[in-house]
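A single protein chain has been omitted from the complex, and every remaining protein chain is retained in its original position.
Then we have subunit A:
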Amino acid sequence: MTSMDAFPDVSVLKGLARQQLAMSLGNFYGKKDLVIDPTLMTPLDRLTGVQFLKEKGVDKIFKLEHKEILGGCDQRVYIVRPEVKIMRQIAAHINSDKRAEKLRKYRILMVPRQLHICNMILEQEGVLGNTVLIEDLHIDFIPLDSDIISLENPQLLNAVFREGDQTWLHTVARSIVNIQAAFGTIPNVYGQGHNAKIVDELVKTLTSEFDEKKSPLQHQIGHLILLDRDVDYVTPLCSQVTYEGLLDDIFEIKCGAIDFGPEVTGTEKSVKTLLNSDDAIFDQIRNRHFTAVFKFLSSRAKEIQANYDKRHNMELQDLKNFVASELKGLKQEHRSLTLHIGASEVIMKHKTKGSLKKGDLQDILRIEHSLLEGSDFRECVAYIEECIHRQYDMLLTLRLLCLLSCTTSGLLSKDYQNLKTQFLHSYGFEHMITFFNLKKAGLLTEAQTGKETSIESNLNKLADSRAVGSAVSYVTSSLAALQKKDWFRTVSKKLSLIPKPGTENNTHHPSDMSYVFGGAYVPLTCRLVEQSLQRQGWSGLEDVLRHLPGTTFEKQEARSAKAGKTGATMASKVVLIYFIGGVTYSEIAALRFLGRQKGYKVLIAATSIINGSRMLESFVETVK
């Protein structure tokens, strides 16, 4: 990455989160056990270590499960998300302790805040009392890298975009307030999406309610761009072909770390490793198109070999220096190189040779490209049918189905019913609920015909005419927005998301963001970011934006006010892009590329890091 002199140091956020945790644990004197919500395990891992917790008096650490916890000392701390299910589990623990006449003191730390319903449930279960204390534990952003911060809250996608539950948006807004407290108030804000707008308003409310003065700090971030995930469902539905994206698709990156199995390490053991810019080799290849990775790795391997070889003809003194200074670095690089070569080999296997449960990546890519371009519709449908017939991995099939629907703005009724019937036969009838969920989220829809569309459009008008938060719910209005006929084609033409055929695409030395999808497609979100930075707002884009779901807004600081200050000009080149509903590694790679190309320093914030499978997983019915 380029040098980051004025770049906001997000590791500060990690320090703040640690402080919060230390304070909460410190306030509870003496030895205590820790019970952690499974979904918070990895994020907490990223913030602290066992050593840190031990210093704060933590004795044993348990995972919160339905079953009872045996043993443990007389004080217990729960660190959990504020959810109904979890409250019931905790209540069950406390009640069973009561029955067994075990006297214990409890603290329930809710991340990031306690909710009315949680306290209500605990009260209903009869566990509130002197021995139970509930506190907020304000942890929001987990810095995953020097330029990625994430709330690590994947359930937000389902809650916000399917159920229309805005509770988590408070957390999003709060995280922005915290960012502004640490790095100064961000002067320019652009946004697209229903929820982005809500977040922006919430930020204002919170800033005034918390009575925070406009941060006296010189702002270090010049622009904030807020984007809803449902503005662009297409991008996460595409197979990723950058190195980091492929790692995520094939091995799954969890909270910035990855588990390489025996197939990669070549030994019997699995290796868990952090993936971030501290790993020099990884930093070089993470954003590359996969075809450009192997060449780099092999040349690097030669260099390392050469460096190792140096020591053979060294004087003793030089050798000493070599061992003292270079050897460790070389060994680290060596280790990382071995892992990444191993991983690349596994990726290659996936690419050319499908397995029993997955088609060849090459075939899938070909179909995806056709879908993006809008060509060979029948061939695409036939391929998806083949996936269904061969009972390929369900998430793969669903991903292609959703991509088909999203790029064509809803399937024709005949195709929809036909594919649905075959899908239910292959994967089970219970998935009619999955179909319903996907329809509600707007991912897999049946195009409405004639008469009904006009009802939808009336509903839509109604929604527009009233103030936010009145009669027509979000879910209904967003569905209506998606039914604008062929909006993806229109937008992709207007923003030229699909490079013209014949445009040379060099995956080794890319010339535009489309390289992250092998030159087939520029992620819509990234194009929006590019345009808004270029225009310093949305002006001139109204024609495009009205086709996108949700509302558009911008807020700009008067230009002249800060002019002249050197800090301000530096900050005007720093941009924070916040994805509500998650971001993919492909988008991150494209935005990094954009930053390098246009001279911006890009900081990416998201509610979680997603890929196609994880995005869809939250909508899949699991009842058997």
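Keep this in mind: a contact is a pair of C-beta atoms (placed from the backbone, for glycine too) under 8 Å apart; a residue touches a chain by one contact, two chains touch by 3 or more; residues count from 1.
To be clear about the criterion, contacts and distances are computed from a predicted model.
Colleague: From the list "Exosome complex component RRP41", "very-long-chain enoyl-CoA reductase", "Casein kinase II subunit beta" or "Spermatogenesis-defective protein 39 homolog", give the UniProt name belonging to the chain omitted from this structure.
Modeller: Its record in UniProt gives the absent chain the protein name "Spermatogenesis-defective protein 39 homolog".
Colleague: In the whole complex, not just what's shown, which of A:45, A:163, A:283 or A:557 touches the removed chain?
Modeller: A:163
Colleague: Pick from A:103, A:306 or A:356: which residue touches the chain that isn't shown?
Modeller: Residue touching the chain left out of view: A:356.
Colleague: Considering the complete complex, identify which of A:60, A:113, A:311 or A:596 is in touch with the unshown chain.
Modeller: Looking across A:60, A:113, A:311 or A:596, the contact with the absent chain belongs to A:113.
Colleague: Where the complex has a chain not shown, which of A:63, A:295, A:389 or A:598 is the residue touching it?
Modeller: A:389
Colleague: For the chain that got dropped from the picture, name the residues of subunit A it touches.
Modeller: Against the missing chain, subunit A presents residues 83-85, 113-117, 120-121, 136, 159, 163-170, 198, 201-202, 205-206, 209-210, 354-356, 385-386, 388-391, 417, 420-422, 424-430, 432-433, 436, 440, 468-476, 621, 623-624.
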